[in-house]
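The complex appears here minus one protein chain, its other protein chains still in place.
And then chain A:
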């Protein structure tokens, strides 16, 4: 995939590594760097794969989230709109597109004809979530062909080279093997196909994490390094302490509390001969020092 995505992928490896190391039991710390490194390659699929998220549990959480989901969601809508905005910079049309999990509902709602999409497949691992999107779809009246599939983005059930675009809004941060999921997206894309994704970054909900950590230290005499990107359920008095600390440390004068969300946007293109390539090294015919003369000598 093009360099933009490769760079994005590398940026994400470090937090993955750290999280993986946190979750290993103490006796295996000696081997933790080796096993985490294997997981980072995305090549170690199967038995020894680093498990950060319980995907079956995640699927059940998504089922519950489907029932609690409102018609709009300010955060998801803002991220989806920002992501879709990138399509307006593209002259290419993407007739068949695949929209993966997370806030796919927000993508569908805010698409408004962008990207020249004619056929959209919406996929999630939660059947209830897909059902909910289907209900929402029946209420919209634009003519976009929308299809629904229950599937797992870690094992993308899509034929190779069949999609013009794959878009994922706030879903891929729950995968155990992000590079692996992105490799599968690349396979499913046609040459010159576009991959667009937004995931939550490590700064997300930092206020909550800080408050959790302090409350746990105070009430339980230590912290458990078990926090994966999003917060976990704590003991009741620790939870109450967390709320109090959150309020006192970060609370605003009007009684509300702020929450930080860091969103990492990724764009990648599948290779195609028509795309621009870097020139061969040493093939330049003009020297940069000559260039400077052309523009005058404003700088010393």
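Here is the rule we go by: a residue touches a chain if its C-beta (ideal position, glycine included) is under 8 Å from a C-beta of that chain, and two chains touch if they have at least 3 such contacts; residues count from 1.
To be clear about the criterion, contacts and distances are computed from a predicted model.
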Record lookup, UniProt, unshown chain, options "Cap-associated protein CAF20", "Trafficking protein particle complex subunit", "Ribosomal RNA-processing protein 41" or "Multifunctional methyltransferase subunit TRM112-like protein" -> protein name "Multifunctional methyltransferase subunit TRM112-like protein"
From A:106, A:156 or A:169, the answer for touching the chain not displayed is A:156
Where chain A meets the left-out chain, the residues are 45-46, 55-56, 59, 95-96, 118-119, 121, 125, 127, 130-131, 134, 143, 145, 147-152, 154-160, 162-163, 190
